[in-house]
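Here the complex is missing one protein chain, while the rest keep their positions.
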Amino acid sequence: MHLSELSLFSQGILVSAALVLFTSFVMLAQARIQPLIYAFAWQGALLSITTALVALVSGHTHLYISALLTFGLKALLIPWMLYRLTRRLHIQYDVEIVAHPSLTLLGGAVLVVFCYYVALPIAQLSTLVTRNTIAVSMATVLLGMLLMISRRTAVAQVIGFMSIENGLFFAAVASTYGMPMIVELGVAFDVLVAAVLFGVFFFQIRTSIDSLDVDRLNRLSERGE
Amino acid sequence: MSPLILAYVAVAGALLSGVVALAADRFPAALRAGSFSILGIAGVTAVAAGGWALLTGTRTTAQLPFGLPWLNWHLRLDPLSGFFMAIVGIAVIAVSLYGPGYVREYERDRHAHQATPDASEPQARNSLAALGLFTGIFVAGMLAVLLADDAFVFMIAWELMSVSSYLLVAYQHDNPANRHAAFLYLLLAEIGALVILLAFGVLAGFGGNFTFDAMRAAHLSPAWASLAFVLALFGFGMKAGMVPLHVWLPEAHPAAPSHISALMSGVMLKVAIYGLIRFVFDLLGHPQWSWGLTTLAIGTATAVLGVLYALMQNDLKRLLAYSSVENIGIILMGLGLGMIFIGTGHPVLGAVALLAALYHSLNHAVFKTLLFLGAGAVLYRTHERDLDRLGGLIRRMPVTAFFMLIGCFSIAALPPFNGFVSEWLTLQAALQVPALSSGVLRSIIPIAAALLALTTALAAATFVKVYGVAFLGQPRTRHVAHAREVGLGMRAGMGLLALLCVVLGVVPTLVIRLISPITQGLLHLSPAGATVRGWLWLTPVSPHVASYSAPLVVAAMAFTFLAGYLLLHRRARSARRSDPWDCGFGGLNARMQYTSTAFAQPIRRVFAPVWQIDEHVDKVQTSAARYTSMRHHLHVADWSWSAVYLPIGRLVLAAARRVGRIQTGSIRIYLAYSFFTLLLLLWLIT
Partner (left out) sequence: MADNLNGWLWAALQTLLFIGGAPLLAGWIKRLKCHLQNRAAPSLLQPYRDLAKLFAKDLVLAHDASWIFRVTPYVVFGAMLLAAAVVPLVAIPLPTAAIADVIVLVGFFALARFFQALAGMDIGTAFGGMGASREMTVASLAEPAMLMAIFTLTMTASTTNLSVAIQYILNAGLVLRPSFLFALLSLAMVAVAETGRIPIDNPATHLELTMLHEATVLEYGARHLALIDWAGMIKLMIYAVLISNIFLPWGIARHLTLPGLALGTVAVTAKLALLAVLLALWETVLAKMRLFRVPQFLGFAFVLSLLGILTHVILESAL
């Protein structure tokens, strides 16, 4: 089916899916903590818009609830918590030096092509409107991992982790119009708990090693210095 | 009479020019007047033979009763070899016009044996006879490679070409750097030749014998075909200067006398490209798309790295040599696209890509030869190759400067000059990706095309640097300030090529019509769409998809100039001359100009990981706050040397040491080796 034959809402799904991918790249490129949190919030918001559009096109009403939940949790609550944390830790203006930013971005682009290649057989089996976005959701997961690999501060790593979760949720929506409600609620609750725990954890790391740089944790290894 | 006869005449003429030059040590005029004019005639004949084969689209074959008893020499002239023969011929004509003036340098040095041992200056005691002889053999070798129709003749001609060019690189052997460059060149050329031989061996194994006809008829399994392709790509790529096999190129090309550098960079690399095209598209046939992807990837890397390395050079000839690497990359990209399109079943688009590669081969031969001849002219008059010691030559050598400017335009791919047409065609070929069904290819090829755009833009920066630093501004040294224009012959050689740059750029449709028999011969179809709207419009795929009209661009430019002249220039009073802005400090001098190093600095910083940069500032401090002197050291090196060659070298040495252990020096032990070998062999036989 050609793009121009789809309804405007279906096209809207594709656009917002592309924008979700875009926010992943923005996070990958962003060196400062606060804009990183904003980008994460935007990703959550776009994800909920995508979900709502999917709900509209497919007529699955339970997806509206998922969209609302995503918006409340991932676009508002968790970013707000992270934001408050960074302020309390006085790291909101920290700039992290990313080694080879352009190479990381290009690596991200290669990942997207790879995801496309991997997801192609799956997409060909599917008949849903969202089948083309499966590759994008996979890419979101992998880009989240890339973010965790390329960063050293704990906050950025947590955001990477949350972004992976975003990607998984997106994958569920794209491939099967969402998981059963009870699973989604459970996952959402888990993410929230994780965010709270991470907050406590940050303070612990900070008091014990005086920094949020996870590379310092290497010192804990048995081999010592 | 057939084109093949003309081609024999060309080869014989080139050889004869070498023989005539033997008298040059006693009578220098023999080289200047005799040898070069015969070489020029050989060039004209080569162009005629090639043009004939191209225009008629015929293929003529012959068997000569030489060679091995069971394998006579097979020769053949078809449109593809005709095209490359014409390329060689054009460059040879230009060189034979230019050469007589240029070699005076070496004559003068023989007579007035002044002791100014500058690394770049030609030294005394060089034999003119050797120069002329090897030049003749070199040209004859290149022409013979193009004529070969069996692997045996091909390899003999190939070796003639390699060895004679090695001797030419080593011509100024007083300089240790040149000897080193020549050795490196010979070593890598021989490795490359061995690999090519292996590639032919694979084909001959399936085809039954060493004639190209048998190889064409051979049916290879995909795995064996891929093996043959990889060997051919490696072997021909070694000669063509493919990254990372290019290290010899920037060493060897500048070391030779400038007109030889022009032939090596402009033409010999094209002969390697010819070999690759002949092998992949003709002998192997049916290219697979994965080969294309490999070639495209290597070509892209070659283009980008080549131009980045070129940008960092301060030595004019070395810079041009690196820029040849870049252009080979662009040609390889075109070939790679061609293989991808043909391999995925789109031969029409493949023909467009192949056409782009062929066109770029022709263009690069023309403008690179021009630029090397120009660099030679500068070297001849100023004895400088270092850009940072030149400057302001547009006022001292106006004609050379004008021709160099045309060369710079062409290589920087500016419309309406020739370099632009072929790069545009390559990009157009890349743009046809929507025809491919594989999404991965559809997303990778545009990236390669974007890198081609990066290459083009960086090439423009490189040649702004070359021209701006060497020819514009103020002279930086005394020599340069007193340079004179070169003689008529040298100007004519450059002028011919500059004219071709313009013609090939302005009427691309005619050129494409001329070279379409090649695709007809290789793919059995011709890109008829390219000229469907007449000579004025170039439409590679169809008029609806893309079109370009260079003659109209020229007309519009001429119109602007005319309007500017009539409306502005003629009415105004003549310009008053004044001092430029100097911030009010007064006294601008030549040392305040931007140097070549300074010009490249922003790009050096942006792409820093590409080079091995050693940059530091030495300060001699006398007291806490005073420096007596500061020196800035900058050394920018090529990664491939330390990343690829040194490890291989170490490996070879280590292996040699291991093997060396069996050499004990005792004759009895050696006898024992022979004895055991004999036993082993006897056991194997029975």
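Order of writing sets the chain letters: A and B. Residues in each chain are counted from 1.
Please note the rule applied: a contact is a pair of C-beta atoms (placed from the backbone, for glycine too) under 8 Å apart; a residue touches a chain by one contact, two chains touch by 3 or more.
None of the values given here were measured: they were computed from a predicted structure.
The chain not shown here is in contact, across the full complex, with A, B. Summary of contacts with the chain left out: across B:557, B:620 or B:678, the touching residue is B:557. Here the missing chain is touched by one residue of B:184, B:514 or B:546, and it is B:546.
Touch with the chain omitted from the figure is made, among B:427, B:494 or B:610, by B:427. Interface note for the absent chain: among B:324, B:456 or B:509, the touching residue is B:456.
Residues of chain B in touch with the missing chain: 391-392, 394-395, 405, 409, 412-415, 420, 424, 427-428, 431, 433-434, 439, 442-443, 446-447, 449-451, 453-454, 456-458, 460-461, 464-465, 467-469, 472-474, 537, 543-549, 552-553, 556-557, 559-561, 564, 568, 572-583, 588, 590, 592-594, 598-603, 605-606. Within the complete assembly, residues 1-4, 8, 11-12, 14-15, 17-19, 21-22, 25, 29, 101-102, 105-106, 108-109, 112-113, 116, 123-124, 131-133, 135-136 of chain A touch the chain that is not shown.
Quick note on the criterion: only the chains that are shown with their structure count from here on.
Here the CA centre of chain A is 49 Å from the CA centre of chain B.
Residues of chain A touching chain B in their complex: 100, 109, 113, 116-117, 120. Considering their complex, residues 439-440, 443-444, 447, 609 of chain B touch chain A.
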